[in-house]
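Every protein chain but one is kept in place in this view of the complex.
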Amino acid sequence: MFRLDELVAHLGGELVGDPAVAVRRVATLDQAGEGDLAFLANRKYAARLADCRASAVIVAPEARELTALPRIVTADPYVYFARVAQLFNPPAAVPAGVHATAAVEADLPASASVGAGASVEAGARIGEDVVIGPGCHIGRGVTIGAGSRLHANVTVYHGCVIGARCILHAGAVIGADGFGFARDRDGSWIKIPQVGRVVIGDDVEVGANTTIDRGALDDTVIGNGVKLDNQIQIAHNVRIGEKTAVAGCVGIAGSTVIGARCMIGGQAGIIGHLSIADDVVVSAGTLVTKSIHRAGVYTANLPVQPHPEWVKNFAHLRHLDSLVDRIRALEQGLDKADPTESD
Amino acid sequence: MFRLDELVAHLGGELVGDPAVAVRRVATLDQAGEGDLAFLANRKYAARLADCRASAVIVAPEARELTALPRIVTADPYVYFARVAQLFNPPAAVPAGVHATAAVEADLPASASVGAGASVEAGARIGEDVVIGPGCHIGRGVTIGAGSRLHANVTVYHGCVIGARCILHAGAVIGADGFGFARDRDGSWIKIPQVGRVVIGDDVEVGANTTIDRGALDDTVIGNGVKLDNQIQIAHNVRIGEKTAVAGCVGIAGSTVIGARCMIGGQAGIIGHLSIADDVVVSAGTLVTKSIHRAGVYTANLPVQPHPEWVKNFAHLRHLDSLVDRIRALEQGLDKADPTESD
Partner (left out) sequence: MFRLDELVAHLGGELVGDPAVAVRRVATLDQAGEGDLAFLANRKYAARLADCRASAVIVAPEARELTALPRIVTADPYVYFARVAQLFNPPAAVPAGVHATAAVEADLPASASVGAGASVEAGARIGEDVVIGPGCHIGRGVTIGAGSRLHANVTVYHGCVIGARCILHAGAVIGADGFGFARDRDGSWIKIPQVGRVVIGDDVEVGANTTIDRGALDDTVIGNGVKLDNQIQIAHNVRIGEKTAVAGCVGIAGSTVIGARCMIGGQAGIIGHLSIADDVVVSAGTLVTKSIHRAGVYTANLPVQPHPEWVKNFAHLRHLDSLVDRIRALEQGLDKADPTESD
């Protein structure tokens, strides 16, 4: 339960209306009721302010006079909402200490927590307030920065580095071997030892069952503030710039370098050895097969169709080249009155 | 070992031939031998009945007279086969009780089983006959309905609800945080606490390493009888209707609502905030980027080609618009005798 004046004291913004109004939850304009703090993040929902039953709302300066409710005026109501939500919903406290069923061979600060059945190998350097969830495995010589939290069943291979205040969700695997083999004459694959590490910056979130492979010779590097959704595969020696966000099921192949503040849509793929500039947006389902040198939105996906129409239309994709030949022939037919024109 | 009359007593159907014939396995028409019960599910394999060495067969009414073998006549031989196979292959019994290396803080019924190295946090409500496999982690306040079985290394985050008779395969992660962030002016991502739950109905199967995220404010909901294959990603606030089946590697983005009895093909993707009607079939590899309001089959994928043909044909995709311009120009060329025509 926070009073509006307490919120503004914590988080800034201008308070309009009764400072003693108290709120205890955030909610959407539609669903908010007594005790809720709603927010108007998108101008097109402004009409909903009229019927809003929230105790107070967060609005942008231009919406300041659109409601008589007690309100906090701030440049970015959605960011403000996120910060209030964090205040209302702090991460569940986890008691410090090592569970009786955990196996810890490293020195830990007293503030760290290791869950049931987890293991931490020798030489791991674990920061203050780190939470290692049940069933996690932390390999030899791993570094985990202060305040980071690993949920259950996360695996971090030997030597990898995780920054401060990171969140790793259940089933994530950091530092498995990259997919590196030399092909012998008979087609056999000779394994190339993967001796690089994974180095993850501060404030990174890694989704459930996401995998980040260790580098072959050099490291795989994830910049500060990067957010990775679930089921993402990041291959060896990839480098991802600060604050880039990657949605679920994306695959990024080996040695590709991605800039800062990029947004990669769900199920997109980026092949190996490419370079993607800063501030690039890749649409969902798009396979990137060439480097991208300029900021912007890039897309390659298909319009979904009812199956019979798809059959009718897409059969022609196998014959596009001959279609183009037919168009060219038609153009020459029309032009044949003009003998100066050539192909 | 079951006699045919015992099978019919259990599962229905009409018995033609010697009721004392005993069978102990199900098998395909081709591979069946002495002691096997084969089935004819697809009319096009009817010719194989002639050579079939099974001790008995399951057939539809229209195939009743196509064989002289002892037979069970039933409307849907494939469903009957499935039920017989269940009878012949009951799930392996797992002894009740808590393994010495498990860490259980909740009250459990005596019929429940918790495997080696698993952990169950306080406040979890576990139904009768529930099996929690080795290495699983069950968070605070989770509910698991009677008869559900979690294979090894499954993680269920705090507060989530799993119905009765569900099967969760190894590595599944239920209730990790949804991918929800507000973007600040400098491109930093401010985490929005994910305070909803995952609520899974009865008779749901969740494949290995599939992930289902908890809702942001409301819940993520998986209906009764839904079947999810491996490596699927289901984002926050998705709702999936009853009896929908989703094949492997599918990604479903946030807040999308999928109807009942849909079938989603492997590696398909559905972007966020869409609505998919009941009884929709999405083909493999199809990215759905618009809501689908009518039952039917929907497709968007590409015909595979030998690489040189693909190079030749697909280069034109970058220039489709100018191709259409050229066709239009040709049409105007042909029509220019008619001055009443305009573009």
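Note that the chains are named A and B in the order they appear, and that numbering of residues resets to 1 at the start of each chain.
Just so it is clear, a residue touches a chain if its C-beta (ideal position, glycine included) is under 8 Å from a C-beta of that chain, and two chains touch if they have at least 3 such contacts.
Small disclaimer: the values here were computed from a predicted structure and weren't measured.
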| Which of B:Ala20, B:Ala50, B:Ala68 or B:Ala85 touches the chain that is not shown? | B:Ala85
| Of B:Thr67, B:Ser148, B:Gln194 or B:Asn209, which sits in contact with the chain we cannot see? | B:Asn209
| Touch list for chain B against the chain that is not drawn | 26-28, 31, 75-76, 78-79, 81-83, 85-86, 88-89, 91-92, 99-101, 115-117, 133-135, 151-153, 167, 169-171, 205, 207-209, 225, 227, 229-231, 242-243, 245, 247-249, 260-261, 266-267, 284-285, 301-307, 310-311, 314-315, 317-321, 323-324, 327, 330-331, 334
| note | Note that chain A touches the absent chain at residues 101-103, 117-119, 135, 137, 140, 153, 155, 157-158, 171, 173, 176-177, 179, 181-193, 195, 209, 211, 213, 217, 231, 233, 235, 249, 251, 253, 267, 269, 271, 282-283, 286-290, 292, 296-303, 305, 309, 312-314, 316-317, 323, 326-327, 330, 333-334
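As a working rule, only the chains that are shown with their structure count from here on.
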| task | Give, as an integer number of Å, the spacing between the C-alpha centres of chain B and chain A. | result | 26
